[in-house]
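Below: one structure in C-alpha cells.
For this depiction, one protein chain was excluded, whereas all remaining protein chains were kept in their positions.
Note that the chains are named A, B and C in the order they appear, and that numbering of residues resets to 1 at the start of each chain.
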Amino acid sequence: MTILRIIRDLLKYDSRFRLAFIFLSTILIMMLLSLVSPYNPNKTFVVAMDTPPSLEHPFGTSSRGQDIFWWMTFAVRNSFLLGMVTAALSRVIAIIVGLIAGYEGGWLDKVLMAINDSFVVMPLLPILILLGFLLRGKMNFFTLGLILGVFGWPWDARLIRSQVLSLKERAFTRTAVYSGTHPFWITIHEHLPFVLPIVFATTINNMLWSIGMEVTLSVLGLSDVSTPTIGTALFWANQHGALVAGVWWWIAAPTLIAIILFLGLYLLFSSINEYIDPRTRLRLIGG
Amino acid sequence: MSNYPKTRREFLKQAAMFVAGATLASCAPATTTQAPPQGEATQPAAAQPSGAGDEEIQPGVLRRECLILEDPTGTATPADDFNRWRPGTRTYSTGLQQLALDALWYIDPDAGVNGVWDNAVAAEKPIYNEDFTTMTVKLRQGLYWSDGVEFTAEDLYYTVDVQMKNDGWSYTGQFRGNIESMEMPDKYTVVFHLKAPNSRFHSFFTVRWGACFMMPKHVFEKQEDPLAYKFNPPVSLGAYTLKDFDPNGNWFLWQRRDDWQRTSLGLLGEPKVKYAMYIAPGPSDKRVIAQMEHKLDVIHDITPEGRITLAQKSPSSIGWFKSFPWAHPDPTLPAVIYNNEKPGLDKREVRWALTLAIDIVRVAMASYKGAATISAIHVPPTGMYPKYYFEPLEDWLKNFTIKVGGQDYKPFDPDACNRIAEEARKTLGDLVPTDPAEIRKSLGAGWWKYDLKAAEQLMLDAGMKRGSDGKWKLPDGSDWKVPMMSMNQSNPTMNRCASMVAECWSEFGVDTMLDARDNPWDIMSLGEYSANLAWTIETWGGHPDLFFFLSSWHSKFYQPSGTRASGSNSMRWKNPELDRIIESIQKLDFDDPKGIELGQEFIKLAAQEMPITPLMAYNVFTVCDTTYFTGYPTAEDPYTDPVPNWANTKYMFIKIKPKA
Amino acid sequence: MRKFLLHYLLPRIAQYLTVIFIGITVTFIIPRLSPTDPVEAQVSMILSSGSAVDPEAIEHMRQALTEMYGLSGSPLEQYIAFWGRLLRGDLGPSLSTFPTPVTRLIGQALPWTLGLMLTAVILSWIIGNVLGALASYYPKSKLIYAIDLMSQAVRPIPYYVVALVLLVVFAYLIPIFPFSGAYPVGTRPSLTPSFVLIYLKHSALPALTLILVGFGGWFIGMKSLTSNIISEDYVVYAETTGIKERKILTQYVMRNAMLPQITGLGLSLGTVFSGALIMEVVFQYPGMGMLTLQAIFRNDYSLIMGIAIYSIIGVATSVFLMDLIYPLFDPRVRYQ
Partner (left out) sequence: MAILSVRDLRAYYRTEAYGISRTVHAVDGVSFDLHPDEIYGVAGESSCGKSTLIKVISGNVKPPLKAYSGSVEYDNGLQKVDMLTISPEEMRRNIRWKEISYVMQGSMSVLNPVRKIIKTFEDIVESHRGIQDKKVFREQVEAHINRLGLPTDVLNAYPHQLSGGMRQRVAIALATMFQPRLIIADEPTTALDVVVQRGVLQMLKEIQAESKNTVLLVTHDMAVHANVADRVMIMYAGRIVEEAPTKTIFKSPLHPYTKHLISSLPMIGVRTTKTSLRGSPPNLANPPSGCRFHPRCPLAMEVCRTEIPEMVDVESRHRVACHLVKGGAL
C-alpha cells in the first residue's frame, strides 16, 4: 500500500509528522475512549465537585460534578466531527466552484469569482449571529458545521481554480480536447487527481478553522451549549467562574486538548503539504 | 441520594481551595501595601492600592470619599442619553434612577428605612375616592431641582401629560388606558380622573426597582422634541448630580448636592457618601478580582463560585446574609414556566408530575451551589413574604393533598432545605449554617417531594404513555418533546438551573433538551416554547399586594400562543377562580389586609393547578466591600435592597458611612 | 496609462462594487427571513414592565415602530428604501437604544478598535514578514528557529485560549498590565499626553496578544515565499555580483517576496472594522467587538446589520485600495 508506505516514510524521516502522529493518536484514542466512557456527558453531579487532577480523575472534576477527562473525550469527538462536517461540505463546494471556474473560464468564471470574492469579504461573525436569530435555537453543532461549511470554501476554491488554470495549459488537456472528450470528463478524470492533494491539505486547514470558530462561538454562548465540545467546555467553566474559583484544571484541560488537537492537525498539514509539493506551500497558507 | 458519592470529598475540597488560594494570593501586586485602618481587612490576597484610600479617582475625588458600584447593565451606550422616560435608554442604572431621579412613592423590597412605604416627593399616600375612579396626589413642598427650580404639581402634570399625548414614551400606553383627565387644583396637588375604577393606579408612580419618575417640566418643555431630548446633563430631583461621565459609558461619577436638604432623601437624613461612581466592571471573574483589590465597593451580582471565593479570600466583603448563602433574594420567582396550551402540558397532572420529577436539591446545587432560597409556593420567599404568606400557610401546605392514582397524596416536603444545607456542607463545610431556623430563613422553608413513583402515576393518570424507548408519549401515542428554554450568557445561574431541571426530567423519561438563548423573553412572550426557566412572578417584596403581577393574569388579557402575551401571563393560564381573586383584589384598597387573604387564596389555587413550578428566589450575589465604607443593608439590618440597579438603593446613601 | 485604466483599474472598480453589492444584499435578506419581528421584539420590551396595556395603544405603538424602522411596504420597497438610506450614510436607528442612530454607536466604538487593530495588524505584518524573511535567509540561526517554533505553536491555538492565558499570566499572576478596559474608571478619554500613556498601558496586552497570534501567519507565509525567492536567478545573481547581504535581503528578496503579502494585508486591514471580538471580550475593550456582542445580547438587528455593512465595506475597500497601490510595489503591473 502506497499510503502505508508514505506514512511509514513520513514517520521515519519527518519529525513534524512524528509529533503530529503522536498528538493525533492521543486525540484519536480519546475519541475512541468516549465509546467506553463510564459517565454520560449529559449527566451532572455524578462525581465529587471541584476535585483537582488525580489518578481517579486525570483532569480533575468540574463544578458540575463531572469527570473532566471523560467529558473531554466526548468534547474532542464532537469538535472533530464538527470540523469534518465543515470540511466535507466546504470541500465539495470548493472543488465544484474551483473546477468549473478554472475550466470553463469566461463569464462563468467571472460570476463565480465575484461570488467567491463576496464570500471572502463577508464578515462571518455578524452573519453567523444573524443566522442564529434565524435558526432560533436550532443551532446544534451539526447545523453549525454546515453553516461554517457554506462560508469556508472561497479561499480553497480560488486555489483549486488557479491549479486548474495551470493544468489547462498542459499538453494532455489539449490533446484531450482535440480528441473530442467532453469537458466534464476531462475535469473529473484529468484534473481532479491533480487537485486532490491540495484538497487534502486544505481540508486539514479548514478543520482547524472550523473548530476554532466553534470555540469562539461557544465561549460567547452562541452555539448549542448542551453538546460537549472544546468550546462548550470553556463555556461551562466560565459559567461557573472556574478561573477565580481556582478550578483551573477545568480551563486547563480543554486548553491543553485544544493545543494538542490544533498542533497535531497543523503539523500534519504542514508535513503533508511539504511532502506533496513544497512549491505550493505558500499558496495553501491562509485557506 | 446515590447520585452523590461521598468519597474523599472533604480532602479534595480542601485541596481545591488551596489551589484557588494560591492562585489568588499570587495575583496580589508586588507593591507593598499598608494595612487598612481596620484590622479585619488585613488579608494577603486582598491587595490595596493604598491603605487609606488617599489616591484620587479624579482630581479632587478621593477614593475613600467615593463609593464605587457596579452598573449591571454594563457599558451604557449611548452614554450621554439620560432620557429615562423613553424606552431603550441604557443609562438607568448608572446612578441615574438611584441618585438623580425621584418618584412619588417608594415601596421597599425589604423592611425599608421607615417602614416599607415611603412618601418620597409625595406628601402623603395616594388618596382614592370611594370607587377608585379618582386619585389625588399631594406633593411635598420645599423640594428643588438641582438647577434651583422648585418642584411642583406642574412637573407631575407635565410628566403624565407629555407621555399621554405623544407616542413612544414608556408610559404612553398605560396612561392613555387609564386616565380620563387631570386637574391641578393648587401648586402642590394633582387629581387624576380615571377611565375605570383602579385601586392600583398609583403603582405606575411607585418605585419597585423603577417607576414613572418625575420630569422637570422647565427643562423638557423647552425642547422641540422632548422624546428625542437626551436630558444631558440630567437635572436631578435626587440628592446627587452628575459630575462627570465617560463618553464611552464605562463610568458615571455623581456628586452630593450642596442643597441635599432640599431633596426627599435629605428629609430622611444626610447622605454621607460624597461621591458615587457606577462602573461597568466586566464579567463576574473580573468583578471578584476588582473587589479583592478594593476597586469595587458594591458588586451587583457574581457567580456563586465567585461569591464563595470572596467569602474565603476577602474578609472585608460582606453579603446580605452573614454567611452561606450570602445572596440577596430578589422579590422575583424563577420558575419552570409551562406553556399551558401545549399538548400534555395542558394537563394539571402532567405539570404536577414534572414538578415531582424535579430534585430540588440537585437544582439548588447546580444553579447556586446550594446557595438558593427555595420556594414551594407561587410567591418569592423574600422580603416580607415569609411573614405574609409562608408562615400562615405552613400548616395548610403540610396537609395539602393532590390526587395521585385516585389516592390523596401529600406532595409537600418540609425537609428539602435541610437536605440542601447538608449537601452544600459537603463542599463548603462550616460556611453553611446548621441551625434549622437559620436554614429556613436563608434557604427557604421546604419544597415539593422528589418522587418519581408518584410522578409516574400522575403521568398515567393523565393518559400519558411510556414508549418502548422509555420516553413519555402523548395519550395518542405521538412523540412528546419538552425542550427547556433558558437564558444563556446573560444569566449563568438560571442557565445552570435549567440544565439541571432538564437533566432530572430526562431521567424521568421526558424527551427534553436544554435550549439556551441569549434573549428568550421575546419567544416567551409569544408562547412559542414548551417549558422555560424564567420568571413571570415579580412582587413588591416589602408590600404584600400581589396585584403587581396578577393584574395581567386576568383572562380578559389572555392571548393565545402565537400572539404576544399582554403582560406577564406568558404561560397562558386561564381560570375563573383566578379571575375572581384578581377582581376582588382590584376592588380593595392597596393596604387592605383582606388583600393578604386573597393572596393566600391565589397561592392555594396555584398549588392545586401548578401552572408554573416555582423554584426559588432569584438570588443576587450582591457583595459589598467594607474597606472604605460601612453601613450596607444586610439581612440583620434590612433597611433596603443592596442590589445597586434598584432605584430603591437611594436609601443606602443615608446609611452608608465612610470608614475614615 | 489608458491601458492601465482599462485593464487594471476598471475591472477592479467593477469587482469592488459587485462585492459590496452582493454582501450588503445578503445582510439585508438574512434578518428578513427571520420569524422574529423586530417591531414585536421592541413592543414586548416596552410591555415587559409587567402591567396590562390597552390593545389599541399597542397597535398604535406597533405602527409607529414599523414606520420608524423602515419596515413598511413590500420587501422590494424596503430594499430600495434601504439602499436609499444607505447611500445617504444612514443605517437607521439602533433597536436596543432607540432612537440612537447605528452610525453613532459605531462611530463611538470604531476609533478604539481602529487604533488598536491597525497598530496590531500592521505591526504583526511587519514583524512576521521581517522575521519570516530572516528565517528563510538565515536558516541556521537558533534564535529565529526558536521564534519559528513559537509562532507555529501559537498559531493554531484558538485565539480565546491565547488571550485568556496571557491575561491570566500578565495581569493576574504577574500583574504588570491592567486587567481590563482601555483606561481606568474616572479617566475621561482625551488627547493629552497623560491619557495617551494610560491608553498605551491598557492597550499593550491586547495588542500583544493580537500580534502574537497574528504574526505567525505572516511569518510562515513569508518564510515559504522567501525560500522560493532565494532560489530565483536574480537573487543568485545578486549574490554573485557581491552586492551586500543586507541589500540583497531587503531589496531583492523581501521586496519581491512581499508582493503577495500586500494583498493579504489588505484583507486583514479590512477585518479591522469588525474588531477582534474575542480580544475585546476578554480584555473588556470598548470597540466594535463589544458592540457586536451587545447587539447580540439585545437582539439589535439593525446594529448587527450596521456592523456587518461596515465590515463588508471595510474589507472590500481595503482590498480595493491595496489593489490600487499595488502597482507602486510591482512595476510589472504598472506598465503592462
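Heads up, the rule we're going with is that contacts are C-beta pairs under 8 Å (C-beta built on N, C-alpha and C of every residue); 3 or more make two chains touch, one makes a residue touch a chain.
Please read these numbers as outputs of a predicted model, since none were measured by experiment.
Novice: One chain is left out of this view; which of C:Asn256, C:Thr271 or C:Thr292 touches it in the full complex?
Specialist: In the full complex, the listed residue that touches the missing chain is C:Asn256.
Novice: From the list C:Tyr79, C:Phe195 or C:Phe329, which touches the chain that is not on show?
Specialist: C:Phe329
Novice: Tell me where the left-out chain touches subunit C, residue by residue.
Specialist: Output for subunit C: 232-234, 236-244, 247, 251-252, 255-256, 259, 329-332, 335.
We adopt the following convention: only the chains that are shown with their structure count from here on.
Novice: Centre to centre, using CA atoms, which chain is the farthest one from subunit C?
Specialist: Ranked by distance of C-alpha centres from subunit C, the top chain is B.
Novice: Would you kindly tell me how far, in whole Å, the mean C-alpha position of subunit C lies from that of subunit B?
Specialist: 39
Novice: Can you give the whole-Å distance between the Cα centres of subunit A and subunit C?
Specialist: Those two chain centres are 23 Å apart.
Novice: Cα centroid separation between subunit A and subunit B, in whole Å?
Specialist: Chain centroid spacing, subunit A to subunit B, equals 44 Å.
Novice: Two or more other chains in contact with one residue: find those residues in subunit B.
Specialist: 23, 283, 289, 489, 518, 523
Novice: Show the residues in subunit C shared as contacts by 2 or more other chains, in ascending order.
Specialist: 36, 296, 299
Novice: In their complex, what parts of subunit C are in touch with subunit A?
Specialist: 15, 18-20, 22-23, 26-27, 30-31, 33-36, 152-153, 155-161, 164-165, 168, 217, 220-221, 224-225, 228, 260, 264, 267, 270-271, 273-274, 277-278, 281, 292-293, 295-296, 299, 301, 304-305, 307-308, 311-312, 315-316, 319
Novice: Of all residues in subunit A, which touch subunit C in the complex?
Specialist: 114-115, 117-118, 120-123, 125-127, 129-131, 133-134, 136, 208, 211-212, 215-216, 219-220, 222, 230, 234, 243, 251, 255, 258-259, 262-263, 265-267, 270, 279, 281-282, 285-286
Novice: Looking at the complex, which residues from subunit C come into contact with subunit B?
Specialist: Result: residues 36, 40-55, 57-58, 60-61, 64, 95-100, 104-105, 108, 112, 172-173, 175, 179-182, 185-189, 284, 286, 290-291, 294, 296-299 of subunit C touch subunit B.
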